[in-house]
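Notes to accompany the following structure.
Excluded from the complex is one protein chain; the other protein chains are retained at their positions.
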Amino acid sequence: MSILKGYENQKRLVYIMLFILVAIPYFKPIGLPVAINDYTRDFYDTLVEMPEGSTILVHYGFEAGAWGELESQCVSVAQHLMKLPVKVIFCSTWGMGPPFIERTFDYINVGSKVYGEDYINIGYIPGWETGVAALANDFHSIVSVDYFGDSIDGTFLDDVNDGSDIDLVIAFECGSAGSGTFRQQYQVPFGTPVLSGAIGVIVPGVVPFYNSGHISGILASVRGGAEYEILTKNPGKGVVGTDVLTFAHVGVIIAVIIGNIIYFRERGK
Amino acid sequence: MSMNSASKSAESPYIRRVAGLDAIEEAIERAAEMNRPILSGYGLGTFNPSTLAALSIVGYVTRNAARTGSEIIVPAGGDLGTSIVYPQAIETVRSAYDDEGKLEDYNPENVVFLSESQFAWATAQIGMIHERNVGALILTGGYGPEIVALSEEAKSVGSIVIVSGGLYSLCATACIADYVLIGEEQIAAGAYLSRDPLQIGSIRGQDWGRLIAIALILIGVIAKTVGFDFLTPLLGL
Partner (left out) sequence: MAWYKRREISMGLTSLVILIFLIDFNLDIPTLKAVTNNLTTWGTVIGAFAIGLGYINMYQHYGRKVQRKTPGWPYALWLVIATTVVTLVGAWQGRTGDLMTFFYDSFVGPLDATFYSIAIFYMASAAYRAFKFRSVESTILLTCAFIMLLKNAPIGEVIWPGFGTIGTWLMNYPVMGVSRGITLSTTLGSVALGLRVLLGKEYSYLAGTGERKE
């Protein structure tokens, strides 16, 4: 059949099939069940076990493209942090990260937490790994104002001087200046535990560090966000997204099967 | 020590062939025969080991391109860190042309900063691949998920594709690219391509380091299995 002749035509058919398969659950959610991974459970347990008054650094290491995968993680974790008796510092070494911190606050309820006393957004930290190193070695040398340009004097950051004053790091990542950077700059020198919220392609690279104990927990892509929403009893976009995820995986499997059928047909001729 | 002994030896120490690095010359010659430009990128990030290695490869590709008369395009951008590397990339390309005595062929417009946004940079490169009908795509350094798109688009215009697979995108790029440089093959590129005995000696030194690591792993596994774990406190783990 000529429509199947040539890789370029076959590729287009694969794209159309995948598009249709992904669109179906997006417009008509099914509510397929979700199993909880061990590393998601460890992520949750690490957060829940933080002592009262702990200072947690949350890093948004991604830009707009990864928001689709990380939104459910960021929103569910941020909402959970607002319910825990901890202090939270939000920051980003990615230029487009800070707006997503503010967007997260549009989706959550901060409850009785007060900005400046219990949480703060210090915005963009320039320099990638150099910036993270500067943050770990001398916090106030690189941060003097928050995201809105107001001085951080008089906030809880007066008690934060270097990495030893940070009790936990949560790194949402889609590439460089992610959990690896914070592992090198915080976990190794100061022993600060690091949690990772990663996009799907990053997870295989993070798992070895989870298995060795350097990373204390991982949220893997949309599924990790859905699992965390289930654990914190706060269902949201993650749970909806798991249907789409399932159908996308099934679509790839179907594409591989079709590819093999065509391959054997052409080999037989 | 390896570097030292290599410098005293008359011959270059033996080092296995790295298919991806050897294929660079073949890719450049093919692009020259087809009269199509070469696109050689150094990826994302500031001056980390993979970016340093990628700049070495860009310099090598440029010298070969200058020698064969091919046009070379070096797209910069992708994140804020690459801005720091960008002036060095300009100098690397210009000096490579100068070293070949072809400074008049150097076109500064071909070392272009596209965007500090990762996907805008990738989209611009895809546009270049189709617009300029690139004959060879040589991407080394750090890349994100856009490397899959770049490799696929380059294959669609019939380019030869040589990429370095970071841990994250290795599986996807291995399915698409003609040659993949895995991990250390890229880091050692500068030494490998220079054929300098001293630098190749340092690669041999790395092999000794690897052997020591393997030995420690084996000893540690056996020691832990029999219940006599002396290595963990010794190494301070």
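Just so it is clear, A and B label the chains in written order, and each chain counts residues from 1 on its own.
Basically, contacts are C-beta pairs under 8 Å (C-beta built on N, C-alpha and C of every residue); 3 or more make two chains touch, one makes a residue touch a chain.
Fair warning: this is a prediction, and the values are worked out from it, not measured in the lab.
One of B:L39, B:A53, B:I72 or B:I162 touches the chain omitted from the figure, and that residue is B:A53. Note on the undisplayed chain: of the listed residues B:V18, B:A32 or B:L114, the one touching it is B:L114.
Not every partner is drawn; the one left out touches chain B at residues 3, 46-47, 49, 52-53, 55-56, 59-60, 63, 76-77, 80-81, 83-84, 86-88, 91-92, 94-96, 98-101, 109, 112-120, 122-123, 127, 131, 145-146, 148-149, 152, 167, 170, 172, 174-176, 182-184, 187-188, 190-191, 194, 196, 198-199, 202-203, 205-206, 209-210, 213. In the full complex, chain A makes contact with the omitted chain through residues 7, 10-11, 14-15, 18-19, 22, 32-35, 38, 63-68, 96, 98-99, 102, 126-128, 130-131, 133-134, 137-138, 141-142, 147-149, 200, 204-205, 207-208, 211, 220, 223, 226, 242, 245-246, 248-253, 255-256, 258-260, 263-264.
We adopt the following convention: only the chains that are shown with their structure count from here on.
The geometric centre of chain A is 29 Å away from that of chain B, both derived from CA atoms. Chain B meets chain A in the complex at residues 44-46, 48, 79-81, 116-119, 142, 144-145, 156, 167-169, 172. Listing the residues of chain A that touch chain B in their complex gives 8, 63, 65, 94-96, 126, 128-130, 174-176, 201-202, 204-205.
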